[in-house]
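Missing here: one protein chain of the complex. Every other protein chain is in place.
Let's look at chain A:
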Amino acid sequence: MFGRRGVELVKELDQSLDSIPPFNEELITEILEEMQRLYNENRIDVNTRPDDHETYLSIKVRHAVLKRDKRCILAYLYNRLRRIRQMRWEFGSILPPEITVSLSKPEVQWFDSYSKCLATYMKSIGDNHGLNLTSDLAPPKSLFIEVKCIADYGKFEFGDGESVQLKKNTYHLLPRSECEQLVRQDGCVLLSPRSLTVNCKRHCERKDQETKRESLSACRSL
């Protein structure tokens, strides 16, 4: 039946809203073939029987199917690109291999050039220092956050060269800017802002006590 395949294509996208289904090249080729066939039939009809009223009707029907097929294919491609763009912001500039296999070659190219575009833009803003737009999507409230590792990550290196061992079920107080990507992308770290404030307080109290003790011992030595 006319145009059935186009909807199949769109349905495929509709059924997997939070991921990207493998690029269905086979179906697209089939639709393109159907479109080519319809176009040829219309062309032949127009050339051979230009004044026939009935022929005009079949041309009209075929044209409607052509338009529909076109819409389905374009919608499929466009909505896929939107998802790929979304992924750039969430996965970062390198996509996991499970996703790359679902993309077509032009889509991979598009992703790369979008990545490049975004990187160039981010480099150009922020007073010559560049600004990473993909971090701090929500305004940060504190410089440090407490995180819990939920997987063995191994050595995690900070921008300043220091590093920390991230083992499963350990807690760390880390600079927010360093580990935001870790939380957002690897899913291996969890945080609880409430325990953070409590722990910060405790941390400060301990610091206070330490300074007190230090000053006391300093007094004694005098």
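FYI, a residue touches a chain if its C-beta (ideal position, glycine included) is under 8 Å from a C-beta of that chain, and two chains touch if they have at least 3 such contacts; residues count from 1.
The criterion applied here is as follows: contacts and distances are computed from a predicted model.
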Per UniProt record, name of the chain withheld from view ["DNA replication complex GINS protein PSF3", "Trafficking protein particle complex subunit", "Elongator complex protein 6 isoform X1" or "39S ribosomal protein L13, mitochondrial"]: "DNA replication complex GINS protein PSF3"
Touch with the omitted chain, as defined above, among A:A64, A:C117 or A:L131: A:A64
Positions on chain A where the hidden chain makes contact: 1-3, 7, 10-11, 13-14, 18-19, 41, 54-55, 57-58, 60-62, 64-65, 68, 71-72, 74-75, 78-79, 86-87, 90-91, 96, 98-99, 138-142, 145, 176, 180, 183-185, 187, 191-194
